[in-house]
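Pasting in a structure now, in C-alpha cells, and then I'll have a few things to ask.
The complex appears here without one of its protein chains, the remainder shown in place.
Note that the chains are named A and B in the order they appear, and that numbering of residues resets to 1 at the start of each chain.
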Amino acid sequence: MPLLELRNVEARYGPIVALHGVSLAVDEGGFVAVLGANGAGKTTTLRAISGLVKTSGDILLDGEPVFRRTPEAMARRGVAHVPEGRGTFATLSVLDNLRLGAWVQRGARGRDLARVFEFFPRLYERREQQAGTLSGGEQQMLALARAMMARPRLLLLDEPSLGLAPLVVREIFATLRRMNENGTAIVVVEQNAALALDAAAQAYVLETGTVVLAGEAAALRHNDDVRRSYLGY
Amino acid sequence: MANFLQQVVSGLASGGIYGSLALALVIIYRSTGVLNFAQGELATLSTFVCLALLDHGWSFWPAFAATLALSFAGGLVLQRTVVRPAQRGPQIGVVILTIGLLIAVNGLTTWIWGGAARQFPGPFSTAPIHVGGVAFSKQDLGVIAVSLVTVALVGLLFSRTKLGLGLRATAVNPNEARLVGVPVGWLLGVGWGLAAAIGAVAGVMAAPSLFLEPNMMQAVLLYAFAAAVLGGMDSPLGAVVGGLILGVLLNLLGTYVHWVGGELRLAAALAVILGVLLVRPSGLFGSRSVTRA
Partner (left out) sequence: MRRLYAVGVTVLVLVLLPFVLSEFRTVQLATVGAYFIAVLGLDVLLESGQVSLGHGAFMAVGGYTTAILMANHGVQDVWTIPIAAGVAGGLGLLFGIPALRLSGSYLALATFAIAIVLPTLLKKFDHFTGGSTGITLFGRPTQTGHGTGYLGLTNNTWLYALTWLVGVLVFLLAWWLLASRFGRSLRAVRDSELAAAASGVNRSAYKVAAFGVSAAYAGAAGALYAINVAYVSPDTFPIQLSLFLLVGAVMGAFGSIWGALAGALLIQFLPDIVGVLPHVDTKQAGPATFFYGAVLVALILLLPFVLRVASSIADRSYSRTP
C-alpha cells in the first residue's frame, strides 16, 4: 500500500480548474519528482495534498482518506510541506523557526536540535539571527531543517532550487538524498527537470492540470518528449 | 523638585495603564492586522464584572483573577464567533465591526449597570508613602508594579513558551504556521482573549481613580492608541514604552504648561496621533510595513 495516493483529484481556484484529475502514488520511503512547465499544476498538487485548496477526488494517506484534511491535520499525520519561497518566518530567529518545525512533536527537544545542527552546521552558527537575514541557500537549508524537526514521513518540496546558485542547489539535493536514505518519503516539484530526475526514483510530468507521463525517473530521463521539452536536448 | 518627582511617578502610573491597554491593542494588531476600537469598552465591561464579584463578597485578588479568566474567555469567544467571519471580507469591514462592538458593549454595560459613576475599591490604599522625603501615592506605585508585572508575564509568555512561539508565528506568517501544524484559528482567538485579559488589568487599575462608569475607558482608549502609535503599532515593547512616555508627558504638560491644563490632555493625545502618523508612521520601535493596514 502506498504511503500517499491521489486518485483523480480535481482542484479549483474559484471558477478556474487547476487540476483536471491527477493520479499519483508515493511509496513509503519513496522519492518522487513532479515536473512540468509553469502553470501546469505542480504547486497546486502539493497544496491539494496539504489541504490548502479544496479538492474533489480521493487523497489517501496509508490507504485511508484523512478526515477534515486541513494543513494542521496533515502536519500532525507526519506530512511536512515546504512551499515555494521557503516559507520561513522571516522576523523570527533561526532557532525559533526550528522550534516551530517541531510543533507537532510536542515541542523541540535538545536531541532533535542537535541532530539538525549536525546536518546543517551553518545554521548553528546563525541560530540567533533573524531568518530573513539569511542568504537564499541558507533559508532553503533552514526550511529543510525545519521540516526535519517534525520527523516527517513525507516531505513535500516546492521548487527548492528556485533562485539559488548551482553549487548550493547540489548541496540541497545531496541533503535530500540523505533524508530519503533515512526513511523520509519525498515529493519534489521542480522546474529543473535534470536535477529532479537525477535524485528521484519515480517521476510524473504534468501539463495543464493532468498527468501526461509517469514512470521510473531513469526511464523518463531518456524519454524523447521529456528530453525535448524539459531537458533541452 | 518634589512636585516634579510626584508628577513623574503619577504619570508613570497613568502611563502603565495606557501602556497595558496599548499592549492589548498591539497584540491584536500584530496577529490580525486590526485596530480594535472596542478594546476600551471591553475593559470597562470586565471592570464592571470585577465590581459585581466584589459586591458579592469576594476579596480583591480572587475577584481579579476570576475577572481575568472571564475576560480571556470572552475575548476568545468574540473572535471565534464575530470577528472571524468579518475578516473574510474587506479590511474596512473589520474596522467597522469593532466600532459596532464598541457601541454594543457600551450600550450593554449601560443597560445592565446604568450610567451613574461608582466607587471602585482598589487593592491599594490611597495613603501616601514617603521615599527619600517625597510623598508618593501607594496607589500610583501599586499600579506601576501591577503594570510591570503584567507586561513581564506577557513578555515571558511570548518569548519562552510554546504557546507564545505559536502566537508569534501566527502573527508573522499564518499560512506557513498552519503548514507546521500550528492551530492558527484557535491561536487568533487566544490572541483576542489575551488582549481582553490585559485590557481588564488596565480597567481595574484605572477604576479606583477614574470612578467606574460605562464611558470610563473612552479617554483611556484614545491615550492607548496614542501610546501604541507612538511606540509603533506592531511593537509590544513600543506600546509599553509609548504608554509610559505619554503618561509622564501629559502629566508634566498638564502641570507646567498652563494653557494646556486639564482640558487639553485629550487634544495633546490627538496631536501625538496625528503627528506620528503623518511624520513617522512606524513610530519609535515599529517596522516600516505598519501603514499597510
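Heads up, the rule we're going with is that a residue touches a chain if its C-beta (ideal position, glycine included) is under 8 Å from a C-beta of that chain, and two chains touch if they have at least 3 such contacts.
Values in this document were obtained by computation on a predicted structure and should not be read as measured data.
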{"item": "Neighbouring shown chains of the undisplayed chain, as defined at the top", "value": "B"}
{"item": "Sole residue of B:69, B:117, B:152 or B:267 that reaches the chain not shown, by the stated touch rule", "value": "B:267"}
{"item": "Omitted-chain contact residue, chosen from B:27, B:50 or B:105", "value": "B:105"}
{"item": "Candidates B:12, B:35, B:167 or B:249 - the one touching the absent chain", "value": "B:35"}
{"item": "On subunit B, residues whose C-beta touches the chain left out of the figure", "value": "34-35, 37, 82, 85-86, 88-89, 91-97, 99-112, 114-115, 214, 218-219, 222, 225-226, 229, 263-264, 266-267, 269-270, 273-274, 277-278, 281, 291-293"}
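Rule of thumb we're sticking to: only the chains that are shown with their structure count from here on.
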{"item": "Averaged-CA centre spacing for the pair subunit B and subunit A, given as whole angstrom", "value": "43"}
{"item": "Interfacial residue positions of subunit B with respect to subunit A in the complex", "value": "162, 165-166, 168-169, 172-173, 175-184, 287"}
{"item": "Subunit A - residues contacting subunit B, complex", "value": "50, 52, 70-72, 75-76, 80-81, 83, 87-92, 96, 99-101, 103-104, 107, 146, 150"}
